[in-house]
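So the structure is just underneath, and the comments pick up after that.
The complex appears here without one of its protein chains, the remainder shown in place.
Then we have subunit A:
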Amino acid sequence: MSKIEHNMSMTGDAPASVSTTQKIASALGLLGLFILLLALTNVDFPNKTLFLSLSLGLIAAGTIVFANDAYRGKHAGIKNDGVWLKAFTNRGLSAWVIGIGLTLFYIVLYWFPEYLGLNSEGGNTGVISLFDPLSKLINGNPASQWFVYGTLYTLAILVFGYKFILKYRHNNYEILRTFSVMFFQLGFAFLIPEILIRLNQPYFNPANLWPLNYDLFAGYKIDEFFSSGTLGLMMFAFGILSIFVISPILTYKYGKRWYCSWVCGCGGLAETAGDPYRHLSDKSQFAWKVERWVIHSVLVFVVVMTIAVVYSFLGDDSKDTWLTQDVFLWGAAGFLTLVFALIMIFKRQELAKDAKYGAIGYFVIITAIIGMNYFSGNNQIFFFQGYQLRSWYGFLIGAAFSGVIGVGFYPIFGNRVWCRFGCPMAAVLGMQQRLFSKFRITTNGGQCISCGNCSTYCEMGIDVRAYAQKGENIVRSSCVGCGICSAVCPRGVLKLENGSQDGRINSEEVLLGNDVDLMDFLNQK
């Protein structure tokens, strides 16, 4: 076994994977990055507009030329040749170099922005100052580290989105989905918030929903909304509507994919720039177990944190407003109890044993915290002040998990680590998808040959084959509906569909194709 492993997966010769054109294209892109690097070392470019355009232009041009050479003029179809034979996509040296580079970038970005040229006094220097012209053009202010990050992030989704579209140009689902993430990133996540700033309005990205956007209900944010007139109130109302009304409806109709692989920025980056790493996710049952505990713990964390933050923001005087701390706290407890009760009453039989234990455990913890807070009356939830909880959440989950691990480790753990193990939004939508949605991946009778392409290329680490070879629909809370399992299936077995709830969760002992009497005998038992 070890011999064949060694022979076939690590030292098998990849075809000449990089052509001359691709080398030149890579050089162009690296030159663009080099300009950023020079700026980082405080080289003072004479014309910042020119050099910034040159840098971003070279990065874009390099990626586009590379993608054209890799996919244009070749047959449309699945392009996974040599994926496991190349260091770049099989955790080789270049993968580690990229991974460590990205990780360091995130560490500097979150905790040491001064190294990027952000100065507490005086104008920007370094690479941030290079972005000043663009920032002034769009929002009227000098750049911040977040503007630099947002620009590069959007650029990555756009140019790697182009590459992804070429790669899957035979597949209209993938093309439309990718245009969608490119649109939402450029418009909703990048331009609209920056333009709002220019108009002296609160920074607001309508596509970034609570609890992914854990700051939406932070005190300073609420103050901003309420001091910005009608538009601010509309934003606040939209923020509440989108998590409690809009997203449940869309998830009911289309599954969580409407958000995770069509709208979300994290998903957008994972599907475009992260696409070469989708096969690196861990498919073991153990990883699935870890995933369920970790992601739901993050959800509990963000719920408690948000309740604490809003609680400390609210006053306790009923003369000012009907919404006092007590009303809010009891309201939140009531709402959570209702959700818990509804799931336990109507969907009990669909929950595995550990899911039931988990749900009960989390529910007890949250109500205990709320109760403790109420009866102790000292404004402290979990013995910490709300703002303290929030800053811990921001550090641990918002920065370390979603940024450093989530993106920095793309080339090692795959492109959806954050979405799979950490994102509380994915946890909420996942629960809705598993229990109250029309979405499922259907299988095609008895056609599965257990080849394993679907499982291998599932970025969420779902063992798709385990269901397909039993002729069973795939109804998993983590599925983001990227559609790649269906695309790579060589026998046309998988299809993403929205359909009726009847027979959505099915399991047949004997597959279609065998003796009808045998099928009837076993499947109707």
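One rule holds in what follows: a residue touches a chain if its C-beta (ideal position, glycine included) is under 8 Å from a C-beta of that chain, and two chains touch if they have at least 3 such contacts; residues count from 1.
In this text, contacts and distances are computed from a predicted model.
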Checklist outcome for this item: The chain not rendered here carries, per UniProt and among "FAD-dependent pyridine nucleotide-disulfide oxidoreductase", "Carboxypeptidase regulatory-like domain-containing protein", "Carbon-monoxide dehydrogenase large subunit" or "Multisubunit potassium/proton antiporter, PhaF subunit (TC 2.A.63.1.1)", the name "FAD-dependent pyridine nucleotide-disulfide oxidoreductase"
Checklist outcome for this item: Sole touch to the unshown chain from A:124, A:171, A:247 or A:325: residue A:171
Item to check | Chain not shown, touching residues in subunit A | outcome: 1, 3-5, 7-9, 12-16, 75-78, 80-86, 170-173, 175-176, 284-285, 444-447, 449-453, 455-456, 465-466, 469, 483, 486-488, 490-492, 495-497, 509-519, 521-522
